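Note that this complex is displayed minus one protein chain, with the remaining chains in position.
Chain IDs A, B and C follow the sequence of writing; residue 1 opens each chain.
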Amino acid sequence: MSDEVKWTKSMADVNRDILVNLQSPHPSYYVALSISILLVLIGIATLAWQTSYGMGWAGITSPVYWGVYIVDFVFWVGIGHAGTLISAILFLFRAQWRNSVNRFAEAMTIFAVLSAGLFPLIHVGRIWVAAYWMFPIPNTNNMWINMRSPLVWDVFAISTYLTVSLLFWYMGLVPDLASIRDRVRGLRRFVYGIMSFGWRGTAKQWHHYEAGYGFLAALATPLVLSVHSVVSWDFAMALQPGWHTTIFPPYFVAGAILSGCAMVFTLIIPVRFMFRLEEYIKKEHLDACLKLTLLTSTIVFYAYAIEFFIAWYSGNPYEWAIFEKRAAGPYAFYFWTMVFCNCIFPLAFWSKKLRENLALSFVICILINVGMWFERYNIILSSLVEDFIPGSWGHFQPGIAEILITFGSFGWFFMWFLIFCKFFPVVSMSEIKLIMPKPLSPKKIQALSQGEH
Amino acid sequence: MSDMHDDLDFQRSSLGEPGNDRSIPELNNSFQVSSNPKELKESDKALPTVQEKSMDMTEHSQRLAFTGGKEVFAPSEGPFEAPATQKISGSLYMEAEEIEPALAENESDLDTIGGKKNSLEDSFLKADIGRRDFLRLFGTGAAASVGAAACVRRPAETAIPFVNQPLDTVPGRPVHYASTCGECSAACGVHVKTREGRAVKIEGNSFSALSGGALCALGQGSIQALYHPERRSDPMEKSGSGFAKTTWDDAFKKIAGEISVGKKVAIFTGPSTGNRHTFFKEFLTKIGASENNLYTYDANPLLASLAAAYKMAFGRSAIARPDLRKAQTIIGIGSDFLDVGYSPVYFHKGYGISQNVTQMGTKGEHIHFESYLTLTGAKASERHVIAPGTELAVTLMLIEELLNSENVKGKESDREIARKLISKYKNNAPDAQDIESLRPAIKKTAERALRTSATAIMCGSTGNFDHNGFQLQLAAIVANCLVGSFDNVLELANGWFTPPVVPGDLARFINDAPNYDVVFFVDTNPFFTVPQKTGFHEAAAKLKTIVSIQAFPNETDLAATITLPGHHYLEAWGDESPVAGYWSFRQPAVRPTSGSRQAEDMLMWIAAHVSAPMGFENYQAYLKDKWQAVYKLLEDKKITYDIFVTLALRKGVFGKPDRVANSDMIDFVDSFNYTKAARGLILAAPFDVRLRDGRGAHIPILQEAGDSLTTVAWDTYIALNPGFAKNLGLRRNDHIKISAASGAEAVQSGLYPLPGLHPNVVVIPRGNGKAKGISKITDDLGVDPLVLVGGEIEPQTGMPITAGNVIKISQVGGKFVLAAMQKHNDLANRKDIVKTVTLEEVKQNASKQVELDKVPDLYPALVQGAYRWGMSIDLAKCTGCSACMVACSIENNIPQIGREQVIKGREMHWIRLDRYFEGPIDNPQVYFQPMMCQHCNHAPCEAVCPVYATTHDPEGINAMTYNRCVGTRYCANACPYKVRRFNWFTHAWNTMGERPMDRNPRALNPDVTVRTRGVMEKCNFCYQRIRAAKHEVEYLNQGEGGLKDGQIQTACQQTCPADAITFGDLSKDQSWVARNRKDSRAYLALGGDPEHKEYGLKTLPNVSYLAKVVNEKLKGSEPEHH
Amino acid sequence: MSKKQTGIVANYQYLDEFCTAIETVRERDDFTGFEAFSPTSYHEIEHASGFKPSPVRFFTLIAGLTGTCIGFALALAMDWDWPIVVGGKTAGIPSLPAYVVIGFETTILFGAFGTIFGMLFFGRLGNPQAHIVEERATDDRFTIFVPGVTAGSEQATLLKSLGAEEIKSV
Partner (left out) sequence: MRILIPYKVKMMIKSLMFLMFGASLYLWAQPSYAWWMWTPGDTVDNSSQSSLSKGYKPIQPIPFSHVAHADKRQINCEFCHSAARRSTSAGIPPLNTCMGCHRFVRTDKDAIKLITQKTEKNEPMEWIKVNDLPDFVRFSHMPHVSKGVTCQTCHGDVQKMEVVEQFAPMQMGWCLDCHRTEQKKSHKTTLTACQTCHF
């Protein structure tokens, strides 16, 4: 694919252009950062308020015991998926366009998982004992945790995912940090020197690095597929109609990748603008990203359809009642928002012309993010509101705490992301050099072009 | 001895000996500690003068002394109160701080209590702190932090033993006191469970022949009134527009002074069948007034109208006692005898036996005619909706049809009166043509009534007392004569009901009021329950002095010039004789908790100051004297008087039924006047099932339990026929206004379209809409439909006419969201939630045993412990009275959360009463299903908990470990029954809700952990009771051969008046619950259809249901009405 | 490596010349201890250097398998410590299917750590005093460092002849 890319920059420009963000980003960067920090502070204050008085300040109620917090959790875990997908799976597939976006896709993964990781804690009723029970040492109770609970699987899956993503991301960063080290002086040189582990870039290091990177990618690949499967088991393992289906793992993974790709795209556009990376994140790369979005969108479309089909085909009255209500009940708005945003609008990406229209694509990707949020809202809430016993049916309306904390989590995510952008190369410098035209001597080029003819 | 119970068993020796002399637990305070009755009297008398300082002491010691090593009380003061620190120099507690005196509630507290230093005490206890604070801070379990700087925290709790431990008190073990419920005139026997002097639970007295161990919701909830924080502790005197505190002495002297002026004194009191009215009469004569100055009144029109009707028909002051156990056919006409009749528990018990579905498929019949849906009507095997106001017409038509039948029973003279009545009625039959369409049904009913050997006809409701309300009772008597129910089902000659009120007294009082200077209003609230237009309020306003003696502040207090806080019935002496000849004694179960006094003692004191002493030291002595008469009934004189009192208390009811010869009916036809029923939209204002006439309105649990039919809690709903509402373009929760046809009076509330209503009837329950300023619970809550009622008073009964008024509806606009707990009202075509069978099917399957536990499973069977606890709920018996919900809440310290939170759906009831409508919307089949934790053997909730907070007990219980719970709420999601409850707030000190329904720590059950916010909770089969019984048997060797079936009763089962709930050991084949599980009607909720190898969710609950028996199975359900 | 080695640095602009240079010098005895630096990892350099497959993979394998064992052992040990019945299923072996997730996750986690440690170990990373011979080596230049020789030596001449842009001594 890189063959088609028209590079205007050469390898020599890479470091200079990309590291420019270490000095002076566009002023809009500061605006974005302060908004994010404000949101985080609001979220923290809301959480303090909620924790000191009780979960009642969120809209969750009986029978909707899981609400927006779990929606956010699944949403953020989903967002996190694209990063590892792009860096690991596409690495194994040797899809070269990933080299231009993988760095911040990975960063996005980490910060999204950081956001996601907060939500189980925000969600539990007794945050002050939850952490201790999960790691019960010293174990004065002689009691451990229930390894049969999908929530414990979640803890393992999410923490493994975060750790492995972090390792993967950091491993990719090491050569770039060494580049920075070699470009700065004083304290910064010292700090970056420590962070780069003393990377020197010898052929031997590169040799082991490549091997390690490959194995890490190979390990991360099943992880990507498993994390959202495990998250989906939180639902699929419960008896709840609308949750208790075997299609959930692949369905969730596809949805996660869809939302992740859309989020990558949503982030590329402003980052590309703020850090003037138009020459490195090329239109062709964006195009590839949109194609991936389209692919996952169609998978998700299929999953929605098959979910309905199975609900009908199984003949389970409880199951079908839920699906009937999803499409035509009081929560139909969320359902149709989800269908339109995730399945219908992305169909525009079939057209190359529309794909090239960045503004339109940007809007559609934002809509996909909205749609994916509503997908989780739809799955979690519409199933809970009306399940088996009609006498227990209820209704749900998000509470003020949930809304503020959701915004807070967006602030949290963007805050870390923006801080990352300021201090680390947004584009993987060592990797983008790989996909740029190789620095061959004019002799060699001549020889090659002659060989072609 | 008693006819009902001849055996004198002392089996329950674990009960405290509630003897005459040890009936108040003596505690450590400056009261005289006495072991003989005389001294106790002294202390009772001494109470007012010493209570100020010592009460606090008592309460705190009651709270603190030996709560099993645990303090379960949540601090009531508030979350952020600064803790005190105390100087303790232990090995770990290096830091020591002086307590700041400012922490005391006020200076005087310190001066009087903590400030008096004791030099000896000083030498040992280094820190000088006010004891009050010491107790308050340490005793509340709040933990004073010591050595915060050292980061070591140890809550220093104190253990305060008795000074003199009463003989029957073992710290940590409950003492039960037998007494009699005082919430209504039915006088059910109760056992009050006390722990270290605190009453923690009221249970029905299982020896009581009347209530049989059951109790209604109101009786269960009344414990919350005992410890209600808004009870007054001081007498109040009117000053200006408000009230000012005064002392008892001043108040008494003032009253005595006013009385001695002209002796124009009257007493206006509530219903009583015991010695209370006698005492009042004696008091009145003693101070020189007439005994006719006693007026008795109860808002329930049934009491007066029945008394008046029987007086007219038989010339006796007696009400026939419907012994429904014997009835094979029960015919109800506009009656709600099960929910708010005049003895709901007694009727429930009889009804349960009458309507019991035997394994052979037989069951009593119940045919019901009513204009709006009641719990009684919902239970009927056949229900007919009639136009409001036509109850009498229906009864007369029934009489006509009975007469037409050749099998008609009854004496010839009675038939003659009936014929005369019918001919009179035929001549001016105002409503006959309206109900002509019902004639086939009534004819069939008449035939059925005559076909069976025992029939009871129950007429008249508490709410629908219209112009014909009294005549309806007369007609009912005639009808009952014609089916031969007198002395068959209706006991009139042998143990009849004593009328608790004298008919006509209200009307008489309105007339007589100008003659009086001082009127005592004792335990009655006519200022709320009598409609404004009757003139009662105006008449009363002219009185010079109104003395109001109430256990809880009410509207009468607001209208009074002097209010004196009276005793809650758990603090009071008393007696009732609900059935003539039978006596139920009432003794205090606790020391007065709020500084109140016994009403009769106050009167004695006043009498003494008017220099007309009553001759007794106190009311206790007076009663002991009166009870000598009952003692004389006892033939076995080996039993001393003291033992007799103990025995009588324990038995609940004691005595010998009065007997008279059967008398003939008097011809009353000439004074029988039929008033034509009003046409148009008619108001029905029945009592709320739990709040009754408003006497339960300040009890949070009763508000929160909600109406069973609409599930509306904390509100007054306006119920309309759904079709009618639809035609008006109204939907549920629309804010509507109901106004009187003439006049500006109106009430506004939310609309609830309730199936089973006649289109012409509007139901607005009474009980709420109390005056502002009485209680924060009732402020701005609900409306009182009585403002729509005209001022007419029925002449014979003296009762205000509260029904049959024409009203109109208008829309206010917008929504008034009712706090309805159930959002969906039909079964959504789901087959394995509520199952129904017909009697035919029961007959066919008589010999069949179902095996609910045989479900294919991959996993090996679990290792079972010695027991497998299980429960069975008979849906054919459950009447939806919701006593179980209340009992469960009280037993298990379940918080009440208030209207706003109920609207959000966060009610905490561990046992939920699901109600479903099925079939035609105008006359639907109603199913009630108590739904609590099903204790699944394959519980979906357990496996998903990350921290093992909910696990499977080897004895079959789905255990919930609160302290382990982190509140992921996954279990609640996984539970298909949705019976888990989450603590959204710490309700004990949550100030977020708008009403203080916080639990008073004193009323908490010390055997059950109080849950904090963020913790899941649910039914645990009252494990505290299971463990107590097991320990009793295993370690105290009480009861040989292990636990007996039925020895452990869960709170819900214990109180169930319909005996719908069975609890026991499923591993014993012959236990009651195991047999119920094999019954042909047994099924598991969401358990599929095991007969066809469909096992549903395969959760294998240990709770099984017995299918409801219906006349015909309904194919599908009517579209729901939202 | 307390003392910095001295030697010469040859910078190359072009990848092909750099590869040729590596291929040439790695056969020669007088280039012992030479190091080749590149800003990114071109497979051409790896081929030119003639490396054997990296032993990092054994780290991954062993650590991964250890993870699997630890995952299952952790779950089973907790069950063995207190077998608690939930959902009608006894703890331990009958609940093994549920522990697959735990085992899987620990496999990945340990495998990832093993890989990283392998990479760090073989790459001699985590070295705070790394000898940075040429700063442009992480930017756009390919560099060969030959220790213990001077700028005027035979080796320097050879490197120059192989296309080196410049020769510096460090």
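What we mean here is this: a residue touches a chain if its C-beta (ideal position, glycine included) is under 8 Å from a C-beta of that chain, and two chains touch if they have at least 3 such contacts.
Note that the structure is predicted; figures quoted are calculated from it, not measured.
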Which residue of B:E258, B:D1007, B:D1065 or B:D1079 touches the chain not shown here: B:D1007
Residue, one of B:Q165, B:S260 or B:S1067, that touches the chain absent here: B:Q165
Omitted-chain contact residue, chosen from A:I44, A:M134 or A:L347: A:I44
Full-complex contact with the absent chain, from A:S10, A:S52, A:N357 or A:Q397: A:S52
Where the missing chain touches subunit B, by residue: 28-31, 33, 57, 61, 65-75, 79-80, 83, 88-93, 118, 120-121, 123-126, 131, 134-135, 141-143, 145, 152-165, 170-173, 863, 865-866, 948, 951, 953-955, 957, 959-964, 986, 988-989, 1007-1013, 1015, 1020, 1023-1024, 1027, 1031, 1034-1036
Where the unshown chain meets subunit A, residue by residue: 23-24, 26-27, 30, 34, 37, 41, 44-45, 48-49, 51-53, 128-129, 132, 138-143
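By definition in this document, only the chains that are shown with their structure count from here on.
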A-C against B-C, pair bridged by the larger set of C-beta contacts: A-C
Separation of subunit A from subunit B, taking each centre as the mean of its C-alpha atoms, in whole Å: 57
Where subunit C touches two or more other chains at once, by residue number: 84, 86-87, 89
Subunit B, residues touching no fewer than two other chains: 940, 943, 945, 948
Footprint of subunit A on subunit B - complex, ascending: 822-830, 833, 901, 904-907, 912, 914-916, 929, 931, 940, 943-948, 964-970, 972-974, 976-986, 990, 992, 1012-1016, 1085-1086, 1097, 1099
Contact footprint of subunit C on subunit B as seen in their complex: 857, 859-860, 862, 936-940, 942-943, 945, 948, 950-952, 954, 1100
Complex interface listing, subunit C residues touching subunit A: 13-17, 22, 35-42, 45-46, 49, 51, 53-54, 56-57, 60, 64, 74-75, 78-79, 81-82, 84, 86-87, 89, 91, 95, 98-99, 101-102, 104-106, 108-109, 111-113, 115-116, 118-120, 122-133, 135-140, 142, 163
